[in-house]
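One protein chain is absent from this view; the other protein chains keep their places.
Here the chain labels run A and B in written order, and each chain numbers its own residues starting at 1.
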Amino acid sequence: MPLPPHGPDEVRRIAALARIRLAPGEAEPLARDFGRILGYVDRLRARDEADAVEPLVHAVPPAEPASTLRPDGPAVGPAAPLPLAQVIAAAPDHDGRLLRVPRVLEEGR
Amino acid sequence: MSARPPRLVVGVEVHVQLATRTKAFCACPVEFGAEPNALCCPVCLGHPGALPTLNRGALAAAVRAGLALGCAVAPRGAVRWDRKNYFYPDLPKGYQITQYDHPLCENGALALSDGTRVRIRRAHLEEDTGKSSHAGDGETLVDFNRCGVPLLEIVTEPDLGSAAAVEEYLRLLRDRMILAGASSCSMEKGEMRCEPNVSLVRGDGSSTGISELKNLNSFAAVRAAVAFEAKRLEEGPWHPAGAAPPRTTYGWDDAGGRTILQRTKETAADYRYFPEPDLPDLPAEALAGFVAEGRAALAAADADRSAAAGRARAEAVRLGLAADQADLLLVRDLTGGRFAAALAAAEGAGAPAAEAGPALAGWFLGPLAGWVNGRGGDWAALRASAGDLAAALGLQRTGKATAQVVKEHLLAGEWPGTGGDPAAFLAGRGLLGGAGEEAVRAACAEVVAANPDVVAKIRAGKTAARGALVGQVMKRMRGTADPGAVNRILDGLL
Partner (left out) sequence: MAGGLPLHALPAAALRDRIASREVSAEEAARHFLDRIARLDGGIGAFLRVDAEGALRSARASDARLDAGGAPRPLEGVPVAVKDNLNVEGLPTTCASRILEGFVAPRDATAVARLRAAGAVILGKTNLDEFAMGSSTENSAFGPTRNPRDPSRVPGGSSGGSAAAVAAGFAPLALGSDTGGSIRQPAALCGILGLKPTYGRVSRSGLVAFGSSLDQVGPLCRTAADAALALSVIAGRDPMDATSLALEAPAASLAEGGLRGMRVGVVKEHLEGEGLEPAVKAAVEAAVGVLRAGGAEVREVSLPRSGDGIAVYYLVATSEASSNLARFDGVRYGLRVEGRDLAGMYEETRDRGFGTEVKRRILLGTFALSAGYADAYYQRALRVRRLIADDLDRAFREVDVLVGPTAPTVAFPLGEKIEDPLAMYLCDVFAVTANLAGIPAVSVPCGADPAGLPAGFQVMAPALREDAALRAAAAVEAAGLLPAALPGAFA
């Protein structure tokens, strides 16, 4: 299963997806790093026996998963809501009680 | 040209807000209309170090909802949480916790009255976003109170074939959610958001693109938007059978009665779904208790509803209501108890049941239903109390206001939204007390004088033309005249 090369254009596409700005000339060295790192991790493709097993995300799952659920009750202690003033004070910009950001132009989710 | 018209194909995606006290993944309270950003904690604000914990109540409500739709719960053996990654100011973590390939509920169905089986592909639990409002001068303001509120996303197969069927499905869905105690589904509060996907398919398999309709705030809007879009799509363009038709998002302009292009999805967004490491999978065994409790709760609700239906049938006989009236008002209770309350108040004020029942039923299913539908379809908007309505009925029964005045000036205007003494309301507008004999006589004389040609026709034997004179008199009197008196006086003049 050959994969496409990971050139500067690909790096730029990924950077846009991650909302990371790349300065002019920054994509090329990153593409080189990518090439080396992905060349190294390509060893995993030789592990044919991996096809037979399920992906592992939760290495140590809880013995009783239902016990991790939270009661639908009022917040107490560290789970309580923050004071509004604290929310507003932490924000880089706000208008009254609302947080302010530059206009969201037509760009969907 | 083939004479067969293209077939309308609609699937619907609905988000209902689950009825819980706290948010899906943190303990912040869920409240409509609270002060902005007052219901937020480090978890729902996406603070560094904050972790989600699943609300047991949200899970229980989602399971009940799934069962009420005939779904299988955790058919893949386990339920999993996934992250859907995208950037948006009202999405604090930069991802939404949702369910991708191991949803909570799958493979349900609801049957419409004509027997159509609407298959429900899946229903999964996810968190809501915050609310962005776009201020005029190049900025967006964000309130995170709604962020993290539990939603159930319910997706049908494309089994709906008309705008009316879409509306019926949605009403049925809402009814099931309310029965299950899963959601109150108030569209006005945004607790039920509907997005139909509309396309046309021809006999040869060719199809139009798929229009995803958004911003539909009432059942009436859903119906109108689907009908409009079905008509608009007839112009094509058509895509051959087997090609993946393009998807385009349209908003609904309620005032203009038309859909508005929002955007074309040239490439599918890359959401980079992956399993949420912060929440353990829930194996089917862990959900068994929720399923058992959910089934018991649904059975109890069904039994309650059957008992209520029996009581409603007896009540319908006592009141002399038509079967469909009794079904809407007493069995399905679409007014949320308001009809029964008004009836009780009217009976308490001395109105006989056989008179008050049909009259109030006519009001609730006629002018008041129209008034409510014009305001998003939520009966909570009706502020006229049971006592106010009983008083209005009293005015009509005692002849202080004519049926026409009550219908046109009291139940269709601003009064339902404010309530208050109906006598005072009508008196303030000169509509109370019926018109005096002299005023009616004067109006009749004016109408006769102003229409010599009509009068001539009547005198020549065309008595049917007299209706036109009666109508003119009523109009002149703004409905306050008693039709019997008008006829009597006109007889004398002619």
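One rule holds for everything that comes next: contacts are C-beta pairs under 8 Å (C-beta built on N, C-alpha and C of every residue); 3 or more make two chains touch, one makes a residue touch a chain.
From a predicted model like this one, the values you see are computed outputs, not experimental measurements.
Here one chain is not drawn; of B:R7, B:R76, B:R117 or B:R272, the residue touching it is B:R272.
Hidden from this view is one chain, which touches subunit B at 42, 45-54, 83, 85, 87, 89, 92-95, 140, 142, 144, 268, 270, 272, 274, 277-280.
If you put the missing chain back, the residues of subunit A touching it would be 1, 3, 6, 10-11, 14-15, 17-21, 23, 30, 33-34, 36-38, 40-41, 43-45, 47, 49-51, 53-60, 62-64, 67-68, 70, 78-79, 82, 86-87, 90-93, 99, 101-105, 107.
We take it that only the chains that are shown with their structure count from here on.
Listed in rising order, the residues of subunit A touching subunit B in the complex are 17, 19, 55, 57-58, 61-62, 64-66, 68-76, 79-82, 84, 87-88, 95-104, 106, 108-109.
Taken in their complex, subunit B has these residues touching subunit A: 20-22, 26-29, 35-43, 45, 53-59, 86-89, 91, 132-135, 138-144, 249, 262-263, 269-270, 272, 275, 277, 279-283, 286-287, 289.
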